[in-house]
Every structure is written in structure tokens, then in C-alpha cells.
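Quick one: structure below, then a few questions.
In this view, the complex is presented without one of its protein chains, the others remaining in place.
Our next item is chain A:
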């Protein structure tokens, strides 16, 4: 049963299993284990980013394609849902058709970019996506009549997902069972389902062929696999998944703007999460996203302490200032590309063997 659920891709490492179970349990019972708004926000963000990062890993780790347009697809999904909810009112049907429209548009975009630039070179694709994505981000902030520009869109969600909605009056374990909690579980289960679907995809014959294409495109072509077709399909799948993750974010935040979905910073965050967690294994996305977001939320406080502690030493205190946390992650990123390209998960799996 469990093997089926995980599509036969077991963690294959004691420590990794413990880590993944820990993350799963913490996320599943987050509202009860870590009460408070901030920790619930963090938990939901981790869920959504696990899907987003896993979908990026589908492209980077499994197909060996570097794309910088992943936030564009994420944003298309988010804006699709946001536009549907803000124009046709907070109903389930508008939520569904907005999400579907976002996913379809993202898929078509990905198909166009893929057919256009995947024929040439991986490096070419990276450059084209970078250019297209930044143009898209500018366009979205320019079309203010549609997207609200830099301010973004605020909108409502169905009544059952609002904090004011009470499922039952009593509290369970001191936690109010309200719409926010329901929404959290909606996000959690949707993310889990999407993650399992992706696990299914990468462990299917398609996923194996994708790996073959990544490792030796020439040989794969010689055996008879259409390399361009596999690469383009991977691009489209990963774009659709990213768009769905974007829709989840849009529903969770009840706000969509360029800063939360389209910015280059998020793209870099995703890249860091994939590489630090481990490329070429979806569990890497889980570990990477969790560690990164926890670090983003809580490490900065720690660095603030370090800054005050070292405030007498001039350069060191600027280096450990909370705003500079990305500096250290960047260094960690470069080191991990060199010394353990398989990331944390790869390390743990090797350690067992």
C-alpha cells in the first residue's frame, strides 16, 4: 500500500525516512503542534513550495533543463485563480475554472517556449526563459487594469475558507476549528496529492526515459526516443504543476501580486531549494523547501542575535546581519553544486550504502 502510494520510490535511508516522516507529521498537525498565525502561514508556505520545488525538480533534476521561467508559470496559475475569484465572485466554481484556466495557459506557454527553444541547446533555453519571464513580470505589473499592477489583487474565497466560518463551536486542543484551518487542510491535502502524482510521473517509464535523455541525449535519440518530445512534455508537465501550486498560493493568501509570485527572488529561492535539497529526487524538494523556508523565517532572527553579539567587530557584524542571509545561502549553494550535487537527500542515501 505504502509502496504503491509512493510509486515504489522509497526514501532508501533511515535518517531520510525519519526526516521525511518528521516533516509530514509536523505539516499534518501543524495547527495543533505549533499554534499561532505565523507558524500556520509558514506551514502552508512550506506545503505550496514543496509542490513548486518538486515541479521544478521535474525539469532540472530529471530532465536536466535549466529554466528561469518557473515563477512565470507559478504566477500564471496564481493570477488565473485570482482573476476568476475577483471577477466572478468567491464561489467554488470560479475557483475551479480559474485554476483550470491558469494551468492550461501555463501549459500552452510552456509548449510554445519548449518547441521554440529546446531544439537548440540547454543554455539557450535558460537564456530565453530568463528573458521571457522577466518580460512577463514587467507586463503583469504594467497591465494594471487587469492585474492591479504592483499592488496586486485582493479577493474573497468561498465562505467555508474564511476565518470567520466556524465548523464546530468548541475548541479542539485549544485550537479553533475555523475556516482558516479548513483552508490549511485543503492546501495540505492538495499539495500532498500533487506531490504523489509527480512521484508517480517520475517513477513511470516516462520518468526513466527522461533520465536517459538527461544523461545522454544522443544515445537516447539513437535508441529511438524523440528527445525533443520528452523534453517538451517535461516542460509542460512541470509548468502545469507550477501553475497549480500558484493557484493554491492564490487561494491561501487571498492576495496575488508580482512580489509573491513573479519576482526573480522567488525563482532564485526555488533554485536554491532544489539544489540544496537534492536534484533528481523529489524528496530533495521536500527537504530543501522545508529547510529553506524555516531558515528564511527563523534563521534571520538568529542572525539578528549574532549581529548584536558581534556589533563591536565592524565587518563581521555586517556579514551576519539578518538581511545578508542570502549571502550565506549563496555560498552554501555554490559549495553544494561542487561538492555534493545530489544535495542533502543524495548525501543521506549515499551514507547508508
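We take it that a residue touches a chain if its C-beta (ideal position, glycine included) is under 8 Å from a C-beta of that chain, and two chains touch if they have at least 3 such contacts; residues count from 1.
Quick note on the criterion: contacts and distances are computed from a predicted model.
Asker: Name the absent chain by its UniProt protein name; which of "Solute:Na+ symporter, SSS family", "ATP-binding cassette domain-containing protein", "Amino acid/amide ABC transporter membrane protein 1, HAAT family" or "Osmoprotectant transport system permease protein" is it?
Answerer: Choosing among "Solute:Na+ symporter, SSS family", "ATP-binding cassette domain-containing protein", "Amino acid/amide ABC transporter membrane protein 1, HAAT family" or "Osmoprotectant transport system permease protein", the correct UniProt name is "Amino acid/amide ABC transporter membrane protein 1, HAAT family".
Asker: Which one touches the absent chain: A:106, A:128 or A:213?
Answerer: A:128
Asker: Touching the hidden chain in the complete assembly: which of A:93, A:142 or A:301 does that?
Answerer: A:142
Asker: Would you indicate which residue among A:15, A:192 or A:319 is in contact with the undisplayed chain?
Answerer: Hidden-chain contact among the options goes to A:319.
Asker: For chain A, which residues touch the unseen chain?
Answerer: With respect to the unshown chain, the touching residues of chain A are 60, 64, 66, 116-117, 119-124, 126-128, 130-132, 134-135, 138-139, 142-143, 264, 268, 271, 275, 315, 318-319, 323-324, 326-327, 329-331, 333-334, 337-338, 341.
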